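See structure below.
Take a look at chain A:
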Amino acid sequence: MKGQIRYEHVTIRYPGSDRNAVDDVSFECGSGELVVLLGPSGCGKSTLLRTVNRLVPLDAGHVFVDGADVTQRDAVELRRSIGYVIQAIGLFPHMTVAQNVAVVPSLLGWDRQAIARRVDDLLRLVGLDPDSYRTRRPSQLSGGEAQRIGVARAIAARPHALLMDEPFGAVDAVVRSALQRELVRIVAELETTTLFVTHDVDEAFRLADRIVVMRAGRLEQVAQPHELFEHPATAYVAEIVHAGDDVFRRYFLHGRELLRGGSQ
Partner candidate 1 sequence: MSSTSSAAAVSRARALALLGAAPTFSGCALRRADVRVGSKNFTESFVIAEIYAQALENAGMRVARLFNLGSTQIAIAAMERGNIDCYPEYTGTALIDVLHLGPIADSRKAYAVVSQLFEERYGIVWLKPSPMNDSQALATTRTVAAQKRLATLSDVAIAAPSLRLATIQEFLARPDGLPGLQRYYGGFQFREVRTYDIALKYRALLEGKAEIASAFSTDGAIVTDSLVILRDDRHFWSAYNVAPVVRKAALTARPQIARVLNAVSPSITDRAAQTMNAAVENSQQDPADVAAAFLRSMEARR
Partner candidate 2 sequence: MNYILNHPLRVAALAAGHLELVAVALVVALAIALPLGLFAARHPRIAPWLLGTLGAIYTIPSLALLAVLVRWVGLGFAPIFVALVVYAQFMLTRNIVAGIAGVDQAQVDAARGLGMSPTQVLLRVEFPQALPVMIGGVRIAAIAMIAIATLGGYVGGVGLGVLIFNGLTLHQPQMIVAGSLAASALSIVVDMLLRLGERRAATP
């Protein structure tokens, strides 16, 4: 049950609109799974993501993390147990890299030595040399480095679940590939349940154990990547994966292989 995320009939209304931002969504992420929320802008995927750490309130339904309804837990305490990465990263420019990464452990009251050790471990984990990066300021980082720090910061306190909202959208394609590969490796190593939002079909196929396709607040299909090709549930799904087009099929699955080194 570690890091399991479950949505049950979740509905979120748009004020002043007859359409719901999220409409009766139910699905589950297994422990350690990397689930991608895929859909066009405005489909409600980010909104849905942010219900897990209660940054967005529900109008109907329930969200469960580790088997417990999130509204039953103190919001601040809940958020400290769930990792959160956003596209703009939001590193704190008045703190060093080490201080940024150490935010959640220090909120949790870890002792200084434990924090220092953890920071170094995390920097290495995301592929950065601690000695060079520890005392740097965010203004001295490249886009890719900053996003690695963002990830390090999110997983610093060893959360069971990780929420990522289009985290690689702002970096160029070369850096993005590298980051995607790193993420898959890290998440597998730490067995962290990861909910990843993107509008990029390519990225979804590379990263996901399962993909949740959304449109206009509703679920279109929840399935493993190859099933979206073979058995698209709706016309929309068929369209975005270019079902039936063998060239695209091989392109997507090849990209996945490259990233993951073989299986699936």
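A word on the picks: all candidates are chains of the complex that A comes from, given by their letters.
The rule is simple: a contact is a pair of C-beta atoms (placed from the backbone, for glycine too) under 8 Å apart; a residue touches a chain by one contact, two chains touch by 3 or more; residues count from 1.
Computed from a prediction, not measured in an experiment: that's the story for all the values here.
Enquirer: Scan 1 or 2 and return whichever one touches chain A in the complex.
Expert: The touching one is 2.
Enquirer: Name, in rising order, each residue of chain A that touches candidate 2 in their complex.
Expert: Touch list, chain A to candidate 2: 50, 53, 55, 76-81, 84, 86, 88-94, 103-104, 107, 137, 139, 150, 153-154, 163.
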